[in-house]
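Here it is: the structure, laid out below.
What you see is the complex with one protein chain gone and the rest in place.
The letters A, B and C name the chains in turn, as written, and every chain counts its residues from 1.
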Amino acid sequence: MSSVAWLIPALPAASAVVIVALGRKMPVGGAEIGILSLATAFVLSLVLAVEVFGANVAATTSGVGEAFLHTARVELAPIGAGDSLFAGIRIDGLTVMMFLLVTFVSLMVHVYSLGYLHGDERFTWYYAVLSFFSAAMLLLVVSDNLMLLLVGWELVGVSSFLLIGFWWELKANSDAAIKAFLTTKLGDVGLVVGVVALWGQFGTFDIAAITAMVGDGVQAGGAPLDTGLLSFALIAFVLGVVGKSAQFPLHTWLPDAMAGPTPVSALIHAATMVTAGVFLVARLYPLYSAAPAAQATLAVIGAITLLMAGLLALVQEDIKKVLAYSTVSQLGYMVAALAFSYTAGIFHLFTHGFFKALLFLGAGSIIHAAHSNNLRDMGGLAKVMPTTFATFLVGTLALMAVPPLAGFWSKDEILVEAAAAGGYTGSLVLVVGALGGALTVLYMTRVLYLTFAGSFRGEGHPHESPRSMTGPLVALAVPAALIGLVNLPVEAFQPYAFSAWTMFSLEYWQTHPIAFEPAIAAVAVGLALAGFLAGWALYRALPLGDDDPARRLGPVSTVLAEKYYLDRLWTDLVTRTIVRDTAAPAAVTLNDEVIDRAVAGAGRATVATGRRVYDDVDQRGIDGVLHGLATSTWWSGARLRLSQSGNVQLYAGAMLTGVVVLAIVFAVGEVS
Amino acid sequence: MTDLASDPTTVDLFALAPELSVVVAALLILLVELALTGERKRYVNLIGLVGVVAALAFTVALWADIGDGARAAFGNAFVVDAYALLFKGLFLSVALFVLLLSYRYFSEFRTYQGEYYVLLLGSFVGMMLMVSARDLVMLFVALELVSIPGFVMAGLRKFDLRSNEGALKFFVMGVLSAAILLFGMSVVYGVTGTTDLAGIAVALETGERLPLLLAAVLFVIVGFGFKISAVPFHFWAPDTYQGSPVPVTAFLSVASKAAGFAGLLQVTFVAFAPLADVWAPVLGVLAILTMSLGNLLALQQTNVVRLLAYSSIAHAGYMLVPFGVATATDAALNSDAFRAVLIYLIAYAVMNSGAFAAVTAVTRSQPSRLVADYAGLGRRSPGLAAALSIFLLSLGGVPPLVGIWAKFFVFSVAVEAGTAFGLVLAAAVVLNTVVAMFYYLAVVRTMWMDEPTVEEPVAPGKALGFAVGGLAVLTVVLFLGIGVFTDVAGVSTLVASG
Amino acid sequence: MAAVYPLIFAALLFSVGVYGLLSRRHAVLVLMSIELMLAAVTVNLVTFWAIAGDALLTGQVFALFVMAIGAAEIGVGLAIIMLIYRNRASVNIDDADLMKY
Partner (left out) sequence: MSVPEVVMLATGVVGGAAALLVVTSRNVVHSALYLVVALLAVAGVFLVLGAEFVAWAQVLVYVGAVVVLLLFGLMLTRAPIGPTGQGNELGKAMPLAVALAVFAGLVALIVTSYGGEVIALEHVPPAALGEVLYVAWALPFMTLGFLLTLALIGAVVIARREEGEGPLPEPDPDEPEAAEASPPDSSSWPQRQPEPTPDEREVSA
């Protein structure tokens, strides 16, 4: 089966071509071709998963053999210096995991878009690009060498540019597409630098060969490994990761990229494109473990990102932007996790892909009904959109890391690994990660409250979305709820678990068992509960004074009196999950007036911090610097162009002056 | 130079066959055009095409003939080796392309069709002679044979003051740089006592380093710096490119520039190789200046041709980077640097020709050449817009297009040098790549995202459409096929090793 | 005979040519300045031939070629100047600044 794995990226690619060629003549405008190809790809991925995961489990249970690895390649052309350009596939646990995630989410998005983009004039074009994007992403994950990976990476960038700017008639949309492309392009420069540096050091693009050489502690020509050079290349890769996976400080493109159609956001900003950077680090994990400096960089960047983006998510009014910042924050978790543990990083990638895609598609359904992205124009939707509400709730709880939903297991795993790693970076990620968990709960509580509680504040009469949209929601809710169980931190289960499926070597799997620390889990859940209480208290008892940090949420206060849904939510959440499982007595006591106020105060302070970070640091600072960079580049060009005066004698003078100056440079160079 | 006089009575006509077929075509055009009248004058283009194709065939035949060796005629003044043939093939392909580009442009233009083709082919003869020249005298004569018809062609839009001015500026700067170049060559001859490139290298290896000689090396570099429009010798380029007929602009920015690089490669890597520690840093500094200034100025442009002009200046900067890391001692590094320049030139020729072909096509319906004219091209002529997007993205260095290899080899040789200066150059390349993406993408965005101002599609015509389509395919295919040239370029480094 | 005399003469001609090229407005005078620079080159070449005395007379031959090419350049240059004169009735070289920036 693994020998025909190349079909998995090839099918969507072919589908893109066919849709362009024949789509307009098809009854559903080409969508059926895309759906069919993705469904086939998904089925193939499942079959492949059985084979690969089965082989890995056989290895872990018997304790002999190696992690499954199948490579096949075709030589395209020699590129000199003894190396050739290959088109090659690399099938291992990581590839198959990405296949499953990408094909499944992409299939769901394909189906969902039938309803969402129904009647759009560029419907066929949309499906073609969507298929093309899936193909590019699958190419990225299947490549066995860095050059092909770079090609996939760039194709993902180009197709995401087309998708984000899909409704290009609105200037904001095309600007967002340009911004996304340019920012990630800036990161790509780091990637190119890294690829060239690794090529220079190891004389090949082949990932397996480089990994083997690092394992043996050698580089090209058998010379001993230069760790400094390796760290340079890997940190250059981190720049690529920062761009593509929207890490601090290049994260600003992602919220803007929400201008694209919502299913696109679900696909590329939850499960695929933004995870490319995380995937890259995971792919090169054996290299990173040989370069502690690069790992520390990952930990610090991830920690900053997850905290900062969590704060930012608190103050967004656009539901998609909340989710966008939430994605940035979760990507921060993954990047930080990869500083310590391969499995923890990709496990969170895996679970997050499902529940965040669910949340985006749910948000799309909500937007479809409310005809607005703004949280102010929503409210009371639980009644009219029961399916959306239920599935969105599942996604939210998974994101909040409520046990036993998907997010709990993966996030807990990250914290445990960070604690086990210790040191400055480990402690940093542990503390920040736990705080970030509380923040996550806080902002998601707010979204839930503003969207579903109270009564509808927007225009018109919202109604439940069509089947083609709710179907994928339900289909995604299942893995969002349950997928975390595939890596239960129980020792006996380990040889059959996710960590075994996706291991890159048996040795790594044996030396890195999945652990569970009740203390850490308890603290995390406690903090999450605190976050929830703060959110609840804040939005229930929101005063309307001028000094209120959340006063921009003014209309909220009018519906605060009707706290029916919040109460129900509260009851559901606390009684059925948190309270029953871990912290029942604490919750009851905390409901006390005094603590309630204190917590509300803490919540308000957090919101204020988020607001300040957003206004001063993110919008004025980072965005300003990026913008300023562009402006100053332009400005220096504007000055320089005056040198082109149009007078040929000035040109000649410049030429001769150049000669004289060069002569001086020459002379100085000769003397020194 | 001693064997130059050895056997003057026999001339190796086969070695000269590519040049001769183009010369014959040029002279035939001159005669035949007199016999044709009116519309039919345009058929002289076909004579040119036949001549160029014949020359290409001879080039291939010579390629098969020489194997790993070389043929020489007129002593050492004319050498046919893999390096020379690679460049001849490149020039002839560009000639083919420029002829396709010119067919409709000049048949509508009516005046001086025949003369234009004669001048164009003559200039290409100069390029072909130049890459075979292993002697300063021959090199100079060939360089002038490239330049002088260029001055005239730049001014062929005689009714247009911009074209007049472009020609004047080109002429003044060209003649000035020729004078500087000659002054340098005269001193090099004086110090070494020979004009033979290999002989110069031998003399420099052993002789003392006279200060005057170093200045002369600088003068020679300046002379070629004009031809490749390196900063600060670039000023003529944007004005001339803007004023010239578009096919001539394509010719100037691709072929003429490639010829300048060929000449620079020959004098630096062959003749001046022992002085590499002197000229390499200077050319490296020029590289940084050239790419940065070119890109910063390109950001400002609203005229597409000027934008491409500055972009082509910036590309000259990238191509100068390998010169900046050359050394007098490390033959392997020099060989890689040499190869990086060759590959860049090939990739650049393909993608930049393509960009100019697409611009020519659009200019036919909207002569103002503004970026704004490209608004909505994606809807009016999706094929043309897709091709132009491919060319621009390739120029920006986006895989999977051939442009990434150009940047890749330049960048890797800068890193390979392992010196601080090499890393500075590498960083400059990276930063400039980012800046350049801004203006390439601005055009791409305009094409696909802005509302069209006019609705009717662009009709490029058969010859031009063929050129655009073929080059777009080549830009993609060469991403995979670059290996063909990396090996050839490897062989050609025999020039570098003397 | 001391070699510096003709060489300094050549340097003088070259620098004077540079001055004229940069300072004069009249386009034909700019051409004359270029002629001076080319003459400087021929003086250099012949002097270096006299110093080296090579059998192929490279310096002399090169000087002849430079003259011929110089003449060709002047021909083309004058033609361009006359073209501009016909189109704008001016031979001032700094009037030619339609295209800039």
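Heads up, the rule we're going with is that a contact is a pair of C-beta atoms (placed from the backbone, for glycine too) under 8 Å apart; a residue touches a chain by one contact, two chains touch by 3 or more.
Predicted, not measured: the structure shown is a model, and the values here were computed from it.
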For the chain that does not appear here, which of the shown chains does it touch in the whole complex?
A, B, C
By the contact criterion defined above, which parts of chain A meet the unshown chain? Give residue numbers in ascending order.
647, 649-650, 653, 656-657, 659-660, 663
Considering the whole complex, not just the chains shown, which residues of chain C touch the missing one?
1-9, 11-26, 28-29, 31-33, 35-36, 39, 42-43, 46-47, 49-51, 53, 55-57, 59-61, 63-65, 67-76, 78-83, 85-95, 98-101
By the contact definition given up top, give the residues of chain B that touch the hidden chain.
1, 4-5, 8, 23, 30, 73-75, 77-78, 108-112, 115, 118-119, 122, 125-126, 129, 135, 137-138, 141-142, 144-145, 148-149, 151-152, 155-162, 167, 191, 210-213, 215, 302-303, 367-370
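In this section, only the chains that are shown with their structure count from here on.
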Would you identify the shape of the chain contact graph, picking one of line, ring, star, complete or other?
complete
Here the gap between chain B and chain C, centre to centre from mean Cα coordinates and rounded to Å, is 26
Distance between chain centroids, defined by C-alpha means - chain A, chain C (Å):
65
Can you list every residue of chain C that touches 2 or more other chains, as numbers and ranges?
21, 30, 93, 96-101
Where does chain B touch two or more other chains at once, residue-wise?
168-169, 172, 176, 238-239, 300
In the complex with chain C, residue positions of chain A that touch it:
641-642, 644-649, 652-653, 656
Please output the residues of chain C touching chain B within their complex, sorted ascending.
14, 17, 21, 27, 30, 34, 37-38, 40-41, 44-45, 47-48, 51-52, 54, 56, 58-59, 61-62, 65-66, 69, 72-73, 76-77, 79-81, 83-84, 87-88, 93, 96-101
If you look only at chain B, which of its residues touch chain A in the complex?
168-169, 172-173, 176-177, 180, 209, 211, 214-215, 218-219, 221-222, 226, 232-233, 235-236, 238-239, 278, 281-282, 285, 293, 296-300, 336, 339, 393, 397-400, 404-405, 407-408, 411-412, 415-416, 426, 430, 433-435, 437-438, 441, 445, 448-449, 480-484, 486-487, 489-490
